[in-house]
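Of the protein chains in this complex, one is absent; all others appear in place.
So that you can tell them apart, the chains are marked A and B in the order they are listed, and the count of residues begins at 1 in each.
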Amino acid sequence: MKYWRKPLDLDEVKIPRGDVYVVVERCKGCGFCVEYCPKDVLALSEEFNRKGYHPPKVVKHGECVNCNLCEMICPDFAIFSMPSNAPPDVVAKEKASHDAKEATIES
Amino acid sequence: MKADPQGVLTGVHYLDGDFACGEGAMAAGCRFVAGYPITPSTEVVERIARRFPMMGGTFIQMEDELASMAAVVGAAWTGTKTMTVTSGPGFSLMMENIGLGAMMETPCVVVNVQRGGPSTGLPTMVGQADMMQARWGSHGDYELIALCPRSPQEAFDFTVDAFNLAETYRVPVLVMMDECVGHMTEKVVIPPADEIDIVPRKLTSKPPGEFLPYETNGSPVPEFARAGDGYRFHTTGLTHDERGYPEMSAECQEKTVRRLIEKIRSKADEITRFVELDTEGADVVVVSYGITSRVARMGVELARKKGVKVGVMRLEIVWPFPETRIRELAKKVKAFVVPEINYGQIVLEVERCAGGQAAAVLVPHGGGGVHDPEDIANAILGAAK
Partner (left out) sequence: MSTVVEDLHTDVDANEHPIAPFLRMDRMPHIWCPTCGIGTVVKCFASALEQTRVDLDKVSIVSGIGCTGRVAGYMKLDAFHATHGRAIPFATGLKLGRPELLVTVFSGDGDLSGIGGNHLIHAARRNLDILCVLVNNFIYGMTGGQNAPTTPVGARSSTMPFGNFEHPFNLVHLAASCGAPYVARWTSLHIRRLTKTFAEALNRKGFRFIEVIAPCSTLYARLNKLGSGLDLMRFYHDNAEIRHGADTRDAAIDFQGRILCGKFVDVEKPTFTDLMHEHYEKTLGDRYVPMKPEGGWIHE
């Protein structure tokens, strides 16, 4: 994240990390979670569930902040997020590679 | 269980039929009434509105009869005994939710103080033309119970009976009064509370989690659970299975509807009630109900004076109809004479059950007054030939 001025408590702030849980067979591919995830973590996958819909998948690993927006907005009760199981150093490495990629795109 | 003394106005009173009906409801333990004013039934709720605040009851005048019936069905799910009162036009409006009550198997009482119809008709004058509507008014297949009081005393007694039948069979029960009985003032004896037997709302003994709202273990009447007791049940007007969940299948429809019908039909002989006088050896039997049964007595006496052997069958509970007894009598009598303040409703049932073995003679009356006993007597004389 780019800061205009470094906040004084930047080192203490811990951004929550979340894991995304998808009830694949309930998903109706509506796209609400993909559209409104504030971190753009999700996209519709290429796979089909039994009804022929494309459930979401995570495309930005390590970015989910467990805000539960997908859980709240999903009309089919097919997705929710929980605090992450992943070790923080792995998450940090993944996030760093995302930021690097974004930086190259912008420059 | 005995009646709650808070609701029983013990004593010897001079009351009209409407007031007596209201007293009957309060004595039976009714504690929620939702109504809408309509002549000639309004006095029932006026009486209740006046006395309910003294006994923990709640009366609300709803915005129309549709709301009244919906509120009555809703409140019944809290375990409270509920009632509404109306007359012809309001009865028509209540039909959908009476059907809801029948489908959800909700015990409640609906009083129809019949007046001249159709449509707005004769608001202040008598009729008995809603009898078939009582049985068939709502759409679909269902059965319910309808009582016909013929005096203010019976208005009291039969209203208590109506609540007890509603609890026993978990069905909306109708009290089909008429304007004459409703507005007639006579002596009404209300006994002490410990002499009035009432059937309390029977709750399930199963714990939440095991309880299914429409499970029937042998008995056709399922056990009841109150809203707010933690059962988290679901009930619907849609065809439903034992869990109360909608089930759109012919099998479920067959099972549900059959049970709703058989619940009453199989017990018809136990439920139905009538009083017979002098039917042994009679050539003609007069079948009547409500106010007409009192007028018919005079007609019968006039006919007897002319030598006709005539008996009387006074129907107290009209639905379920006393088919068995009519079939039996049809084998022995020449004719049934059915005076009613309409153009032929219960006579159709009599004719159906008589099966051609005895004639069914209608003595009609358009409404607005009671029969001339001479007309009944003449019909009896004609039928006896």
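We adopt the following convention: contacts are C-beta pairs under 8 Å (C-beta built on N, C-alpha and C of every residue); 3 or more make two chains touch, one makes a residue touch a chain.
Quick caveat, the model's predicted, so the values are computed rather than measured.
Peer 1: Using the touch definition up top, pick the residue from B:192, B:230 or B:366 that touches the left-out chain.
Peer 2: Answering carefully, the residue with contact to the hidden chain is B:230.
Peer 1: Taking the entire complex into account, which one of B:21, B:75 or B:313 touches the absent chain?
Peer 2: B:75
Peer 1: So that we can see where the missing chain sits, which residues of chain B does it touch?
Peer 2: Per the touch rule, chain B residues meeting the hidden chain are 1, 4, 6, 29, 31-32, 34, 53-58, 60, 62-64, 66-68, 70-82, 96-97, 100, 198, 200-201, 203, 226-238, 243, 245-246.
Peer 1: Across the whole complex, list the residues on chain A that are touched by the chain not included here.
Peer 2: Residue positions of chain A that touch the missing chain: 17-26, 28-32, 35-36, 53, 55, 57-58, 61-62, 64, 69, 71-78, 80, 84-86, 90-91, 93-94, 97.
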